[in-house]
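Every protein chain but one is kept in place in this view of the complex.
On to subunit A.
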Amino acid sequence: MPIGDWATCEEASSRPQWRGPMAARDLRAQVDSLLLQLLRDLEELEAKRAALNARVEEGWLSLSKARYAMGAKSVGPLQYASRMEPQVCVYTSEAQDGLQKFWVMRASVQTPEEVGPREAALRRRKGHTRTPEPESSPAPRDPLNWFGILVPHSLRHAQTSFREGLQLAADMASLQIRIDWGRSQLRGLQEKLKQLEPESS
């Protein structure tokens, strides 16, 4: 009997288990599928990163265009307060496989789209008990109005670009966590494979 077909006492932690010659093949198949998933995630991450860079660049250029049309001092730090209420917040939740996922949502939305057991977790993370009254705070004002009511289209365009960038950023963070988890899983599986077949490294 080859040694690899038996788990050692340390691995099994109680009694030796019979592991057939299929074990290595299954393990290799797992490694392959995990690697493919990892590469897919990396590709998606690169695409999202390029998109985020493009959005942010667009946004800044649109702000410059707005300054060209409105005057250089009309779009700048004078127009916004030093303390501001966020319009959009980042929430985290745990998916079924234990990984964290990031959600970007408007701060005024009291219930997130996810229903079920996660709702309790999200409520806890908000930090304070939610009062049932719907009119507890005034509707958040559009930050576009800090610059006046009649703003040029380049400023609106900038706002859209930055909003899209926000969503991309949250997706990228979730993907990053998945990729890190995938890499650690891959490493673990490769270790096991090495132990199973020490001669075939």
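Couple of notes before you dig in:
Heads up, the rule we're going with is that contacts are C-beta pairs under 8 Å (C-beta built on N, C-alpha and C of every residue); 3 or more make two chains touch, one makes a residue touch a chain; residues count from 1.
In this text, contacts and distances are computed from a predicted model.
For the omitted chain of this complex, the UniProt record lists the protein as "V-type proton ATPase subunit d 2", which is one of "V-type proton ATPase subunit d 2", "Origin recognition complex subunit 5", "Glycine cleavage system H protein" or "Cell cycle control protein". Within the set A:R40, A:R106, A:H153 or A:K194, the residue that contacts the chain not displayed is A:H153. Even with one chain removed from view, subunit A keeps its contact list with that chain: residues 57, 60-61, 64-65, 67-69, 71-74, 76, 78-82, 145-146, 148-154, 157.
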